[in-house]
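Sharing a structure below in structure tokens format, with a few things to ask.
A protein chain is absent from this complex, but the other protein chains hold their places.
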Amino acid sequence: MGISRRNFCKTIAGSAASVAVLAAMPGKLMANWSDKAFAADKLEDAIAAKYGSLPIEESTAIQIKAPEIAENGAFVPVTISTTIPGVTNMSIFTPANFSPMVASVDVMPRMKPEVSLRIRMAKTANLVVIAQAGGKLYRVTREVKVTIGGCGG
Amino acid sequence: MKKVLLLLSMVALMPSGAGVLAAPAAAAPSLIEQAEAARKEADALGFEWRDTSKLIKSANEALDKGQKEESDKLASLALLQSRAAIAQAKSTAKNWKMMIPK
Amino acid sequence: MKIKAIVQNDAVSVKMLIPHPMETGRRKDQNGVLVPHHFITEVTASHNGETVFHAEIGPGVSKDPYLSFQFTGAKVGDKLKVSWVDNKGGAETAEEAITAM
Partner (left out) sequence: MKKTIQRRLLTGALVLMTALVTKPAHAVNYQALVDADVKKFQGYFRKEFPDVKFEDYGDGVYALDEDARKQWKEMEEFPPYELDVEAGKALFNKPFANGKSLASCFPNGGAVRGNYPYFDEKRKQVVTLEMAINECRVANGEKPYPGFKGDLAKVSAYMAYISRGQKIDVKVKSAAAYNAYMKGKAFFYGKRGQLNMSCSGCHMEYAGRHLRAEIMSPALGHTTHFPVFRSKWGEIGTLHKRYEGCNDNIGAKPFEEQSEEYRDLEFFQTIMSNGLKFNGPAARK
């Protein structure tokens, strides 16, 4: 029991560890909820479960607005948008989370292809956004740093 | 910082505790009793440390399990912490004005 | 749930905050027992009976989910209907009047 600065930040351990995880999916879910995609524990599997085997192309026409260094992994503000014409769906993934698929938004005819939300990130990791337009998928990837051991405010 | 803490603990080990130890009791108070008395004193000064009461609790639990050596170790640490806290209270009361940044 | 729907330029800006624990199923309570997962699965918004927003979400979304989007073709005074369902059968529907900036 040495006197150490390590004690200083010990209280964060519990809260930051609230990782998004779906170990076993509940039995009855909404029929149209993409349970397979949300249950997948690998990025590729989640994408395949959501979109099938459509070809994926890296794109610069998708924008991710997110902090360089997240203040708190439990609330990371993210805005995704795209200028790809005819986009019908945008999904956001964080491959480092136990369950990578975070959210999937259908871009309805009257909706602008932009959505903001707050997500959980267990640790420093990539954000991957996939946009679907026609029979194709477009992808962009961006890193967000998450500091663990926070005790500020 | 480590240096300051080391000093504090040394101060704590010196005469401040002598009163307790030299008490002319028929049966000398146990380490746990000494630690608890010192903890109370630190608490009354508003300077008790976070883990001291947990240490005393663990020392009591170890004693119940017959682990005298472990119990003594924990109680000594609690006693040391309490004495350091008392010394800290006195030193802070005397010196806090010097801590105001210019 | 709290909804703000405001006309901005040619579109309606919608912001919502839904009180919900969004339990991941991995968090332990004070006694070290796993808290079962409990999270919103779908959020839908409609205007004049037409769906203008539909999102599927999972426990990767923060506690008390915040969602924001924009849609066109509505005016001040119109009603926006928002509803959500969760994995335990919980649900809520609310209506909010669209306001000027």
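Letters A, B and C name the chains as they come in the text, with residue numbers starting at 1 for each one.
Just so it is clear, a contact is a pair of C-beta atoms (placed from the backbone, for glycine too) under 8 Å apart; a residue touches a chain by one contact, two chains touch by 3 or more.
All of these numbers come straight from a predicted model, not from anything done at the bench.
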What are the shown chains that the left-out chain touches? A, B, C
Using the document's definition of touch, tell me which of B:Q34, B:S58 or B:Q81 contacts the absent chain. B:Q81
Spell out, residue by residue, where the missing chain touches chain B. 1, 4-5, 8, 43, 46-53, 81, 88, 91-93, 96-97, 99-102
List the chain C residues touching the unshown chain? 2, 4, 15-17, 19, 63-64, 66, 68
What does the interface between chain A and the hidden chain look like in terms of residue numbers? 3, 5, 7-9, 11-12, 15, 67-72, 74-75, 77, 116, 118, 147-153
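Rule of thumb we're sticking to: only the chains that are shown with their structure count from here on.
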Express in whole angstrom the distance between the two chain centres, defined as the mean CA positions of chain B and chain C. 54
Chain-centre distance (mean CA atoms) for chain A and chain C, in whole Å, is 17
Counting only residues that touch at least 2 other chains, which ones in chain C make the list? none
Check each residue of chain A and list the ones that touch at least two other chains. none
In the complex, chain C residues that touch chain A: 11, 24-28, 37, 41-42, 47, 50-63, 65-73, 85, 87-89
List the residues on chain A that touch chain C in their complex, please. 14, 17-23, 26, 28-30, 32-34, 38, 74-76, 79, 94, 97-106, 108, 110-112, 114-120
